[in-house]
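As you look at this complex, bear in mind that one protein chain is not there, while each of the others sits in place.
Up next is chain A:
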Amino acid sequence: MDETVAEYIRRTILKIPRDEIKTMLQKWGFLSEAQLQTINFHQIKDNISQEVVQLCEENSADIKQAAVLDIIYNHIYPNKRVWSVYQMKKAGEETEFFDLTEFKKKFKRRLRSALKNVTINFREYEDNAIWIRIAWGTPYRKPNQYKTSYVVYHSQTPYAFVSASVLKSNLPLLCQALVVASNYHDIREMELRSHSLNSLKDIVFKRYSQNFQTYCPRPLQERNVVPESADLRIIQENQNEKERIQRLNREAFGDGPQPKLEFAQYKLETMFKSDPKMDVLDRKEPFRCVVKFSSPHLLESLKSLAPAGMADAPLSPLLTCIPQKARNYFKIREKKGFCPGSFVSP
């Protein structure tokens, strides 16, 4: 077995939390159950990884199997990477049949025709997600297994989720291969980024909770309002206001859990509006400034602003439109025309 492969497997095992190592090795399926029984999973990780490498040596693991282990690790812990979303455009209107084998063939062929030194691995999952792992090399050097890009693609959708590595120069190549393999003709990066891959999927696949007005019977349990205090001496003075805020919040955010985003960034290029008599700026130039909201869970915190009394309801549409517009990076410019205002650039 190659030294580099052994080292790579060892380092991958070290990344996994000790309690999860056994399950992940079972998912990997490269070591037999009998071999797994011989490993003591209660010792320190260093020793566990040494034993695993030993067994892989016996089975003569190559880089392909090691790559599969890496995919499994990233599939279980996708939130360790930052994911961006790419949108593809199609020319024709024919129905897509999406043959997986064709896709893989085309992708590999396109990528390899431009760059010989790449390691490409695929893995399909139950939810029609195809995980692609690419390790990049250069025309003169073998692929660096520690500098990998990941692409997650759901068949017959115009979206691809990409976690690029440090080597940004390979991105155009990656996009090209994707477009060709999936039978689209154009691709562009969306202004949507997050650590939570599933939340990005929820946003673009419209799987997040939207509040639609229907007559569909909703479970009555939701309607049960537990009286906040059984003490009749306590009266809520602004009950109406509270209910108004709840209603507006529900309309804006829906009922269910929000997709998980870490930040929203607004680049402002608007004119400073002041009293004309004050005339603060002698040059009529737009103010440039960047406003960035950060949070472990941005949308949930925005949802709780009005009920907590920290903001007026309804919240600014610039904040509430994030899932619907599928973006968390905005550029706000002056609206050109008679009425001064602002509009969000597409």
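Here is the rule we go by: a residue touches a chain if its C-beta (ideal position, glycine included) is under 8 Å from a C-beta of that chain, and two chains touch if they have at least 3 such contacts; residues count from 1.
Assume contacts and distances are computed from a predicted model.
Visitor: I want to check something: the complex is missing a chain, and I'd like its UniProt protein name from "AP complex subunit sigma", "AP-3 complex subunit delta", "Centromere protein O" or "tRNA (adenine(58)-N(1))-methyltransferase non-catalytic subunit TRM6".
Guide: Hidden chain identified via UniProt as "Centromere protein O".
Visitor: Tell me which of A:F41, A:Y146, A:F205 or A:F287 is the one touching the absent chain.
Guide: Considering the complete complex, A:F205 is the one touching the chain left out.
Visitor: Of the residues A:W136, A:Y159 or A:Y184, which one touches the chain left out of the display?
Guide: Candidates A:W136, A:Y159 or A:Y184; residue touching the omitted chain: A:Y159.
Visitor: For the full complex, which residue in A:N128, A:Q236 or A:S316 touches the chain that was left out?
Guide: Answer from the full complex: A:N128 touches the omitted chain.
Visitor: Which of A:D99, A:E241, A:D255 or A:E285 sits in contact with the chain that's absent?
Guide: A:D99
Visitor: Pick out the residues on chain A that sit against the missing chain.
Guide: 93, 95-100, 124, 128, 154-159, 204-207, 210, 212-217, 324
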